[in-house]
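Heads up, one of the protein chains got dropped from this complex, but the rest are sitting where they should.
Order of writing sets the chain letters: A and B. Residues in each chain are counted from 1.
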Amino acid sequence: MEPMLPESGLEGRNRLRQDLAGWLWVSPWVVGFAVFMLVPIAMSLYYSFTDFPLLEGALWVGTDNYRRLLGDADFWLTLRNTVIFVGVSIPVCTVISITIAALLNRSRGRDFFQAAIFLPSLVPLAAGAIIFSWLFNGEYGLVNRVLATVGIDGPPWLLDRNLALPAVIVIGVWGIGQAVVLYVAAMQDVPEQLYEAADLDGMGPFRKFWNVTLPMISPVILFNVITMSIGAFQAFVVPFMLFDRVKGGPDRVAYFSTHYLFDNAFAFDRMGYASALAWVQLLIVLAFTGVVFLVSRKLVFYRGS
Amino acid sequence: MAAEPPSTGLAATRSSRATRWSAHALLVVMAILWLAPLAWMVVTSLKPADQAASASLRLLPDPASSTVSQIVENYSGVWNDEAVQFPIYLRNTLIVAILSVAGMTLSSAMVAYGFARIPFRGRGPFFALTLATMMIPFPVIMGPLYVLFGHLGWIGSLKPLWVPAWFGGAFNIFLLRQFYMGLPKELDEAARLDGCSHWGIFWRIIVPLSRPALAVVALFHFIYVWNDFLAPMIFLTHRDDFTLALGLQMYQSKSGNTPWNLLMAAGTMVVAPVVVLFFLAQRSFVRGIAAGGGRE
Partner (left out) sequence: MVNDLASIAGMTRRAAVGGLAAAALGFVAFGPRGGKERSDGRIVLDYWEKWTGLEGRAIIRIVDEFNASQDRIWVRYFSTSGIDQKTKVAIAGGDPPDIVGLWNPNIAGFAASGAILPLSDLAERPEHAIRLERYAGAMRPMMEYKGKVWAAVHTGGSVALYCNKAHFREVGIDPETSLRTIADLDRANHLLTQVEPDGTVNRVGFLQSEPGWDNYHWGTFFGGELVDGESNRSLLGSAENIAAYEWVQRGARRFGEGDGIPDADESRNALLRGSSFGQLQKFRSGFGNYDSPLNAFLSGKVSTVAQGPWLANVIQAYRPDLDYCVVPFPVVDSLVDPEHPRGLVNADVLVVPRGVRHPEACMEFIAFTQTQRAVEYLSTVHCKNSTLADVSPEFVAGHANRGLATFAKVAGSSNAFRCPHTPAWMQFKDVCDTMFGDVWTGKDAAATLVKAADAKAQDVLDQSAAAGRRRGRA
């Protein structure tokens, strides 16, 4: 990155002093990175090859945990649920947040509406989960009360296997405020000349949006998709509290990888197995991010390129 | 963020009146949809248990004159619950928040200075590594972290929740580095000619100039601490150490369960500080998100 200077005499000494100063300034993070990231990851890799019941020591068992994982129906179930959740909620959140941002971008009273959409994203998920468990209550929930006023007999959302996962996704959509703010900011940055040029080409508003706005904000879409997905892969507290009486909800459709990992580590006496699950989860997240980056090369438009 | 253009800009004049109005109407609906859950939480928290669990859409308890006494009854009921001690959890949450926010802001600011202003060897690869850690999900390391904290004798204390913050966080380091990169280097160089050390430049130039960015880091880290659930759930074993988010879960699942009106009152109490903070610092929030979004 920096130009390499010939290291001779005074310059070499300066160079060394600079290295020392630099590493000194970043030293808190060197320690933080090593102790709270690197060491745990290494430990987790080691544990994944052990039988480690938490209350007793870890014993080496080779690749047992990974082999067991292949035939573990609960692993596949939770992985499938998680993938479905990520696969549905990310596109849904992305489309909705871009739509809202597009509406906000050219509206009067933008600050107010933006604030209204943004505020819920700051609400603790634990509180969000209990709020929605109340809203979605089959008998007394607000959703069904409102539906009743227009003559619709609402379903028991959280007890229905087909509606439980959508309910979790709705809570995710409720919390998209940060993405919306980001999209609005990106849309504000689109140079006005581009729209003027598009006008000259006779484009309507939707084509302009498609041909000008979307390409211009595509780096932000990439950023949001990646951060949202990393978050969605870890989803835990919402389903955990939403279905506090029946784990994972009806048919366990909302029993996710992190919850299964937690159960194995801290309830089922299988920290070793949980660590194998953790590594698989890590690899999946890395692979997913890699794929998104690869795909994005073709789709994302960077200014100046 | 730059000053906002007038809301009826060129874009608006181009679109037809009808689209503009329908867009506006849509936004009103959206705003209502997004705020309704919070509003209904508050509404429910004002009612007696039997009215909360009835099919009515009333906003106030019946009779409305009982509103104040019902508020007092519900909220003092939650605050003084003998099993789930919200006052203690509030104090714990504040302790963690203060220590953690202070540590996170200070250490991230210093580390970001190192990355932004000192061209040391290995800087590029180490910064890339730092960014890469943002992709590591917490669940992957929570088990080993627990074992590690156990060895350190921290299980059963609040330390696991705030000590790590004193060693910086990847995202905040990234955010502040971006901000510092935007500050003119000439200022540093002038100070350097005046004989200022890195320490002096950091405190006299960088920190004062980056106060908005530091506020953003502090704010978001505060929200993060306030909302965090999984880490307290794993690392805190002692009931007297619980945080509010955990207290909320305990309140929901305590033996015999909890009536909806009280659960919503507890929820309101946990959410209220966040809402207040939002109104006070709305601009910082928006600015912070825009800055963190990697728009470059």
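Throughout what follows, contacts are C-beta pairs under 8 Å (C-beta built on N, C-alpha and C of every residue); 3 or more make two chains touch, one makes a residue touch a chain.
This is a predicted model, so every value here is computed, not measured.
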{"item": "Chains in view that touch the one left out, judged over the entire complex", "value": "A, B"}
{"item": "Sole contact to the chain not displayed, among B:P87, B:P125 or B:G200", "value": "B:P87"}
{"item": "Touch with the omitted chain, as defined above, among A:Y66, A:F266 or A:F288", "value": "A:F266"}
{"item": "Sole residue of B:G77, B:P119 or B:G150 that reaches the chain not shown, by the stated touch rule", "value": "B:G150"}
{"item": "Residue ranges of chain A at the interface with the undisplayed chain", "value": "51, 53-56, 59, 61, 73, 137-140, 153, 155-156, 158-161, 245-247, 250-252, 263, 266-270"}
{"item": "Sites on chain B contacted by the missing partner chain, in the whole complex", "value": "49-50, 53, 82-85, 87-88, 90-91, 94-95, 97-98, 146, 149-151, 153, 155-157, 234, 237-241, 249-250, 253-259, 276-277, 280-281"}
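One rule holds in what follows: only the chains that are shown with their structure count from here on.
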{"item": "Rounded Å distance, chain A centre to chain B centre (Cα mean)", "value": "16"}
{"item": "Residues of chain B touching chain A in the complex", "value": "1-2, 4-5, 7-12, 14-15, 19-20, 23-24, 26-28, 30-31, 34-38, 40-41, 44, 52-57, 107-108, 110-111, 113-115, 118-124, 126, 129-130, 133-148, 164, 166-169, 173, 198, 223, 226-227, 229-230, 234, 244-246, 248-249, 252-253, 260, 263-264, 267, 270-271, 274-275, 277-278, 282, 285-286, 289-290, 293-295"}
{"item": "Residues of chain A touching chain B in the complex", "value": "1-2, 15, 18-26, 28-33, 35-37, 39-41, 43-44, 47, 100, 103-110, 112-120, 122-128, 130-132, 134-135, 137, 139-140, 142, 145-146, 148-149, 174, 177-178, 181-182, 185-186, 188-189, 192, 195-196, 199, 205, 219-220, 223-224, 230, 233-234, 236-237, 240-241, 244, 257-258, 261-262, 265-266, 271, 274-275, 278-279, 281-282, 285-286, 289"}
